[in-house]
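Removed from the display is one protein chain of the complex; every other protein chain stays in position.
Note that the chains are named A, B and C in the order they appear, and that numbering of residues resets to 1 at the start of each chain.
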Amino acid sequence: MKAGIVGATGYGGIELFRLLNDHPHIESLTLFSSSQAGEEFENIYQQLNIGSNHILQDVEPDRMKDEFDVIFLATPAGVSSKLTPNLRGGHAKVVDLSGDLRLADPSDYTQWYKKDPAPSEVLQDAVYGLPEWNDAEISGAEVIANPGCYPTATLLGLGPVIKEQLVDPSSIIVDAKSGVSGAGKNPNPLTHFAHTQENFQIYKVNQHQHIPEIEQQLKRWDDHARPITFSTHLVPMTRGIMATIYGTLNKDQSVQDVLEVYQSYYKDQPFVRIREEGQFPCTKDVYQTNYCDIGIAVDERTNRITIVSVIDNLMKGAASQAIQNMNLLFGLEETAGLPRYPLYP
Amino acid sequence: MKAGIVGATGYGGIELFRLLNDHPHIESLTLFSSSQAGEEFENIYQQLNIGSNHILQDVEPDRMKDEFDVIFLATPAGVSSKLTPNLRGGHAKVVDLSGDLRLADPSDYTQWYKKDPAPSEVLQDAVYGLPEWNDAEISGAEVIANPGCYPTATLLGLGPVIKEQLVDPSSIIVDAKSGVSGAGKNPNPLTHFAHTQENFQIYKVNQHQHIPEIEQQLKRWDDHARPITFSTHLVPMTRGIMATIYGTLNKDQSVQDVLEVYQSYYKDQPFVRIREEGQFPCTKDVYQTNYCDIGIAVDERTNRITIVSVIDNLMKGAASQAIQNMNLLFGLEETAGLPRYPLYP
Amino acid sequence: MKAGIVGATGYGGIELFRLLNDHPHIESLTLFSSSQAGEEFENIYQQLNIGSNHILQDVEPDRMKDEFDVIFLATPAGVSSKLTPNLRGGHAKVVDLSGDLRLADPSDYTQWYKKDPAPSEVLQDAVYGLPEWNDAEISGAEVIANPGCYPTATLLGLGPVIKEQLVDPSSIIVDAKSGVSGAGKNPNPLTHFAHTQENFQIYKVNQHQHIPEIEQQLKRWDDHARPITFSTHLVPMTRGIMATIYGTLNKDQSVQDVLEVYQSYYKDQPFVRIREEGQFPCTKDVYQTNYCDIGIAVDERTNRITIVSVIDNLMKGAASQAIQNMNLLFGLEETAGLPRYPLYP
Partner (left out) sequence: MKAGIVGATGYGGIELFRLLNDHPHIESLTLFSSSQAGEEFENIYQQLNIGSNHILQDVEPDRMKDEFDVIFLATPAGVSSKLTPNLRGGHAKVVDLSGDLRLADPSDYTQWYKKDPAPSEVLQDAVYGLPEWNDAEISGAEVIANPGCYPTATLLGLGPVIKEQLVDPSSIIVDAKSGVSGAGKNPNPLTHFAHTQENFQIYKVNQHQHIPEIEQQLKRWDDHARPITFSTHLVPMTRGIMATIYGTLNKDQSVQDVLEVYQSYYKDQPFVRIREEGQFPCTKDVYQTNYCDIGIAVDERTNRITIVSVIDNLMKGAASQAIQNMNLLFGLEETAGLPRYPLYP
């Protein structure tokens, strides 16, 4: 298979580069960058130089749509909404890692992203690529909207209790924490080492653009779903997301009852791991992998459930989930080319 | 004034050492340690050697209770419950930084600390030293139970909405995050650098011993108070706590309305700072100070309030709050000997 | 005394702000910024808001030179070379924290800083403000060139062996390591958290602009001084410098012999602390202080000495050393307004 990466020099792009180069079914990989076309990728990232040379190509959708089997868009918000229409109608399938194609309702995009939405027909075509819940649709798709990092952790954590209506939908609070790489590679005051090190910050309280993406999926699972409370925090580390999710149980449930529901929902999913009672994952447990690890507590004093869901934001939250989607799109083994073991320590 | 510190070699103890040495009203300072008596403090902490010598003394309560004006107990759980009775009846006032004297009901202590409680008469005597809410009682006290780090951040954040009954007491969820120094100086696998760096961990879900301390104070403010949901997380940094607190508003309130309540409650408090609408503090904002900084958001979509409260866990969460209590105990200026500016960057 | 800070919003500037506000002899403090004049300082740094307001003033040297007793220049390279001439001839003394006035020979400045040098007469007037070695000159100066961070650590480490000619001057190698704050507050790829965290970098090998500053002082101590080898590294931490200095001993010396020389040279210096044989300081030992801590090893196998010198780059390497210089300039106690204890942990 021939693959292309648009936006190859961002954090998502270089993870795709690393993973696709070692993927057993990818035989050629081409890198695109509108801002750095003509430069050599290995000059920008000398540590990725292993003897090969990748000249960054100009983005020419007409040519690309027939030349590649799959094109990954690892571009900032506002790019793939314009680019994807021109990549349709040819041979290539498209996996978009940005938020541009995730919201089915264009007005949601306008409201939360403050940009022009993609054309409606593109939005209708795009399949939300959360493989643990959507694999049937994914395998027949032409365009995949790869989920956001926070939604991935949150939705995998919430799916079983929402589907089973175990939790009052109006009670859901998600307290999410992310490493700094989620803010991308462009330097800014918030990601300056001297500011961020030995610091814990909260940002975009109730205003993160991932909120409508989460709520849209909750509604697909249960049309009683309601707006959620959602906070995002910046942890002084590079990778990793933990979503600590709270909800009120609709009826008495032991933690064992709930764990069985999770184990049952995810029993055939190679990338979701449920911890035993009393055990909770930390972000390092999934470092550099495609796993989502989940732990559950039930507090009898308050009748609330606490769901702890962790991912690597650049992997399951971006690049490796995109590969997982590609695997499903092309009928490959779901785990092909994806690391099995987290790095530790 | 003559001051003594019991448990001087722990993290709380060395902060007390640093602050008391520069306190304008302390003229002599004696250090005690049951495990390291006879050793020179400046040999253990060479960086604190500025030419003076402090030999760690054996803990002899009979002698101490008349020799000192104030004795700080910076000891592990289970020590001051036994030591405090023997320090009573003399000249010295006692400020206990441990959790031993904070819970008025001995059975709460037994349940959450899994140790024997202090004698009831000591517990009845001990005043909970949260100066922003309790200054009248503090100034007449003999024994101060210095609040825990998480309760300090949480209670200062919750006080106004609980007193004013703005929030449904059964809806309160506290998602708390702390730097690693909160776990103390004894090395263990959880605080090993290689494990903790580039990692975000959750621990003691619904089981932290600070829960009954928070709930006890909430009940004092409002007897409708109910059990809370409380999670603690370990941030890969040394100092700092952020409590992100969620609650459902009892009636429609704008964020400006709520901010005015907070400003009104804390207008004479030198160590509580309220951020403007749309602004939230980070832990570095209070680094190495006695401040508690608070930011507020109101989400109209869910009718919930988000209260963000940050402190330095070793300062306002331990040593500097103990100094603030001492200042009130002895009728000194409340801010005496306490840093005015956080260190940045 | 009335003090002004030009460049108050940089890392050096805010440290000066913090220290001068608590200095016992400063009664008024005015902040200047050419790029942010008219803005409120406490709006930019909300954590430094303790109820006062400082509007950033335009830099008007004619007015300033008579209005203030002392003016601190915490400006980027190339500013004070132009500004200082206009600040002369009035009442104010000037302490320049930049590198503009440190090199007596203008051609050195041109070569290493790639900018136009200050006028020769200003350079001749400026006294190199290394108080442990230069206090007599400092006390009579009008303009102080406050030493660079690396030179401070290196020169305090090398002074005794150079003055005593214990080390072959052609053998000196300085392997220096700094926290990220030394690179200033402007975000750039090198200080991006995701790049710098869990990374150790070397930069400006043999090309750092602090090299001629070090060599100039070595020559003043011993005219046999020769060019040194000097490497700078970036440590994933915010504050702190360690200079590990190597040299070949001119004759057999025990480590005790050498330590006695150091103790003798620095015995009256409140801010230099010499470790005992076998003990070496770490950067945290001087965190947030004006100390320079030094440890010494002698290796009989190679006849080489290893000198370990640590400072806080923003304090002894910048702001607190500037205060120390101010204290000497005005005949105040050398330690006035400077912290006595490092923060730990």
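One rule holds in what follows: a residue touches a chain if its C-beta (ideal position, glycine included) is under 8 Å from a C-beta of that chain, and two chains touch if they have at least 3 such contacts.
Keep in mind the model is a prediction, meaning the values are calculated, not measured.
Visitor: May I ask which residue of C:31, C:162 or C:194 touches the chain that does not appear here?
Guide: Answering carefully, the residue with contact to the hidden chain is C:194.
Visitor: For the chain left off this view, which of B:34, B:197 or B:269 is in contact with it?
Guide: Considering all chains, including the one not shown, the answer is B:197.
Visitor: Which listed residue, B:76, B:89 or B:187, touches the chain dropped from view?
Guide: The one listed residue touching the chain not shown is B:187.
Visitor: Using the document's contact rule, name the residues of chain C that touch the chain not shown here.
Guide: 170, 173, 175, 177, 179, 194-195, 197-203, 205-206, 226-229, 231, 233, 235-240, 242, 244, 246, 280, 282-284, 287, 295, 297, 299, 301-302, 304, 306, 308, 310, 345
Visitor: On chain B, where is the contact patch with the chain that was removed from view?
Guide: The missing chain touches chain B at positions 11, 179-181, 185, 187-189, 191-194, 196-198, 236-238.
Visitor: Could you list which residues of chain A touch the chain missing from the display?
Guide: The missing chain touches chain A at positions 11, 14, 17-18, 21-22, 45-50, 181, 185, 197-198, 238-239, 273, 275, 279, 281, 284-286, 288, 293, 314, 340-345.
Everything that follows uses one rule, which is that only the chains that are shown with their structure count from here on.
Visitor: Sort the other chains by how far their Cα centres are from that of chain C and give me the top one.
Guide: The most distant chain relative to chain C turns out to be A.
Visitor: Which chain is in the middle, if each chain's centre is the mean of its C-alpha atoms?
Guide: Looking at where each chain's C-alpha mean falls, the closest to the middle is B.
Visitor: Would you mind pulling out the distance in Å between where the CA atoms of chain A average out and where those of chain C do?
Guide: 46
Visitor: Nearest whole angstrom, what separates the Cα centre of chain B from the Cα centre of chain C?
Guide: That pair's centroid distance is 37 Å.
Visitor: From the C-alpha centre of chain A to that of chain B, how far is it in Å?
Guide: From the centre of chain A to the centre of chain B is 39 Å.
Visitor: Specify, in ascending order, the residues of chain B that touch 2 or more different other chains.
Guide: 197-198, 238-239, 284, 345
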